[in-house]
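One protein chain omitted, others in place.
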Amino acid sequence: MTETPLIGEVSSGVASAALSGARIGVVTFPGTLDDRDAARAVRLAGATAVELWHGDNELADVDAVVIPGGFSYGDYLRAGAISRFAPLMSRIVDAANSDAKLPVLGICNGFQILTEAHLLPGSMIKNDHLKFLCRDQVLRVENNTTAWTNAYAAGQEITVPLKNQDGQYIADEKTLDALEAEGRVAFRYVGMNPNGSRRDIAGITNAAGNVVGLMPHPEHAIEVGYGPDHTGTDGLGFFTSVLNTLLGGK
Amino acid sequence: MSEISTGSTTEAAESAKKFNIDTVENAAKTPDVELPWAELGLKQNEFDDVVKVLGRRPTGAELAMYSVMWSEHCSYKSSKNHLRQFGSKVTEEMKKDMLVGIGENAGVTNLGDGWAVTFKIESHNSPSFVEPYQGAATGIGGIVRDIISMGARPVAVMDPLRFGAIDHPDTARVMHGAVAGIGGYGNSLGLPNIGGEMVFDAVYQGNPLVNALAVGVMRHEDIRLANASGKGNKVVLFGARTGGDGIGGASVLASESFDDTKPSKRPAVQVGDPFAEKVLIECCLELFKGSLVEGIQDLGAAGISCATSELASNGDGGMQVELTSVLLRDPTLTPGEILMSESQERMMAVVTPENIAAFEAVMEKWAVEYSWLGEVTDTGRLIITWEGEVIVDVDPRTVAHDGPVYDRPYARPQWQDALQADTFTGSVQDGGRPASAEDIKAAVLELIASPNMCSKDWITNQYDRYVGGNTALAFPDDAGVVRVDEETGLGVALATDANGRYTFLDPFHGAQLALAEAYRNVATSGAVPMAVSDCLNFGSPEDPDVMWQLAESIRGLSDACMELGIPVTGGNVSLYNQTGTTPIHPSPVVAVLGKLDDVARRTPSGWKEDGQAIYLLGTTADELDGSEWANLRGHLGGLPPKVVLSAERALGEILINASRDGMVDAAHDLSEGGLAAALVESSLRYNTGARIALDEVAARDGVDAFTLLFSESQARAIVAVPRSEEIRFTDMCTARNFPAARIGVVDAASGSLDLQGQFSVPLDELREAHEATLPKYFG
Amino acid sequence: MPRIVVDVMLKPEILDPQGKAIVGALPRLGFTEFSAVRQGKRFELTVDGEVTDEILAKAREAAETMLSNPVIEDVVNVEVVAD
Partner (left out) sequence: MPRIVVDVMLKPEILDPQGKAIVGALPRLGFTEFSAVRQGKRFELTVDGEVTDEILAKAREAAETMLSNPVIEDVVNVEVVAD
């Protein structure tokens, strides 16, 4: 019998004790939407997801942090503009910049928050076509040495959902040149540029490689049948990457 | 948070001085005061009834309450007598899984394993014409609050839409706004959009239909009802502040105010705040989790009037509320206006005194404003005070439930017979029916590029279908499927359908056809249909022709639900959809909810495995009246396709069994656009071609190739069957005596749809035709 | 080049969710001086050449018909700014 297109088969095996010992925080702001999805991705990768609340003043001993997507504060004023001032964000910024180099992943609204918080350069403005766009998007992994991308091959193409209204990445030419020169463009859009982002940039990393932000949603491509039609689990590598990093693999 | 309450109380107290409060005492003493009941939409007999019920003239505030609660929208006065059939035509079997039936904010259906699901569809038609973005956005907001108020976590939305002619200059305005509004609001709530409809027809030019469906899930123990019980329990209003939204008519309550410098500016439309609603959802779920509320009610149409009177009359029957405690966005609002305001993103709840602190802690956490308005009593009266003075003293039942009910006259329109006699076959428009391969190919391309049959990507790409991580199927598949339980894979499927042309030709059968199609869509995905919600969009009930359409549709729909064994658990009636005296086509939008024990088994609508056999289930007759093809030729007349509910049921069982036992990898039902549309859609779904031979089935059914491709005969579907399953599958069909014809095979290498003996079209050409239409008109 | 500035605000009676979110956030950053915030739009229209009365009238018309949605917004200001 040909394989029935079943969904719900989780491709990761049973988590090892070492993996599930890794505590990955998932931040919820008012208006965050993809927090439960990010927590599921963490779990399916084998780690323990820890809920973090924007108003908290400490990081609850997490080993890494995901700032998930959504419309925190409704995206009012500017996407990420109000969230950036949350008490927890100060802790995250400090920990990311500390010697411990806390791994931080910002997805979509999380990426916008990271740029507003100046952990990552540049900013996002409205998509060039001005509409919200939800599509399965092909990305090329340009830098596979960061805390969140080391499970991928350099140049690997992955498909993950993209869904946003303010996804056009912009920065001045000097910053863009520096990002390119330092290999800090982590992902580029392939096939089509869905929002007019400068130089097809979909995601970037900080110089140390512990802070990564991107507009598309890897946490929506972690289970067969609940993600993009043909591949479905290309996003899981983000979450296994950080486990490699935490367990000293890379 | 207390500082806010105090702040506003002072504000309210100050503004109170500006009002000439019409107290109950005053009303009793001044029976002859002129009241603007007509301006508020009441009829003489209705006003007389209010006076009779109260035994005196109403106060201004009471008049405000009765006028909104006795409006068509809130009281269903024209449709109530007919709607009863949804409750009466039900067997014990149908009641088995119904945990909450019609009458509550939304019905609740048992899914098993302790899970329950609630869903409902509603209209937001006229606001969406005036201001499409905000009208559609607040439509989503309103239906989602209905779902929350049942104790459920909302998990998905859908949006059946009907707009005017695609090339009319005003259509782009409505289309752009409504789609952006639905996306803007729904996407911000984190609710995947999993399906809907899109129909263009000039009859909707001045009355677009923007219907919205929401579905939510909960554990059985979390079901909440809108009732206020327990004397001494506190009544609280939380969420957004109350502004002058949607109170147009109420400003005529001049008797409430003696200050004519009072700014009478009231918003013409309501603006939604999706962020506030998202926070409200999380906040309510936290309240439910902690069992912190005894009863809860969303505030929709008729706002506080509705919430207080319904909570009170469904509970122990008494409530006492101090209206100056309501937090206001606009301090100039009069008591009547506050009672009528339809400001969005508000909820009312009943909380025991022991839970007050815990309730307040949840509000603080989410930074939601709230104010305590009063308490539940056992007096059987709803008493509303303004600075302690009684301005409302009513039996809440008389407001909420004992509104007027009309037996409006109705009669089969005089023109109905002539309309039905005017069949497409043989009409002028049917001249030169395509017969050659070349002409049929052109017809197929025309069909799939046509406004109603073209790809809806332009719309659906603006909707988040992934959020939540539980969407197993969404557009362009036949039904949306959402996983409910991550452990077991238990899930639900939903589809909405309506065909205004069919219903115009024959309201009784048209409504049944809407149900049949939604049922078929759900079964095609592999789910077992369980429950129905409907949104009845019609013209004016005061027109006997329209009233007949409404009566016939309800009769047809309720009969068909009985025959299919699935109950109506809730819905909505939207009347007066007409421009001048021209009503829209009667448009009963029917939503069917089904259940999948394991969503991993759901069936998508496209094939992708090379070599699988393609079967056509069901038979085809010459049924082109009311079809998309006739519509494209500019013809509307005759009788819609025949409904055979037993065949729908048999087909459904085959599709459900085949899905459960892994006998089909793809299934797509045949509906508007018939076999031609289905073949193209199933090929384009995963960009996988097929070779199809039509001659044998055409001969079997005694129709020509064109009719086989374009007729809209019901109870049909196409499926892709793995070779290894063919015998088992055909045996099943034979055993059930259901026609199944092998019409072709999936051909992955070809990259085209090949109708043998007719023509072959590359998939790229089909896609181009299918996908170019909406971008061409809407950018 | 001269520009015409057009300012558009939501009508006062209409809810402004953005302004509401901002006024809620300001105190957390230590800004307690502002009791209400409303967010509107500012358009800058560039004119090649001189801004005649006709052009200004055109700008007014564009402001009323296209740059604002008269159902929910008011044009609060149309003025010429020199560079």
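Labels for the chains are A, B and C, by order of writing; each one numbers its residues from 1.
Assume contacts are C-beta pairs under 8 Å (C-beta built on N, C-alpha and C of every residue); 3 or more make two chains touch, one makes a residue touch a chain.
It should be emphasised that the depicted structure is a prediction, and the values quoted were computed from it without experimental measurement.
Shown chains touched by the hidden chain across the complete assembly: A, C.
From the set A:Gly74, A:Gly122, A:Pro194 or A:Gly232, the residue in touch with the chain omitted from the display is A:Gly122, counting the whole complex. Interface note: of A:Ala171, A:Val185 or A:Leu236, the residue touching the hidden chain in the full complex is A:Ala171. Although one chain is hidden here, its contacts on chain C can still be listed: residues 1, 4, 7-9, 19, 22, 25-26, 29, 31, 33-48, 55, 58-59, 61-62, 65-67. What chain A contributes to its contact with the hidden chain is residues 77-78, 81-82, 85, 115-116, 121-123, 125-130, 168, 170-172, 196.
We adopt the following convention: only the chains that are shown with their structure count from here on.
Centres computed as Cα averages put chain B at a distance of 37 Å from chain C.
Counting partners per residue, chain A has 73-74, 76 as the residues that reach two or more other chains. In chain C, 17, 21 are the positions where the chain touches two or more neighbouring chains simultaneously.
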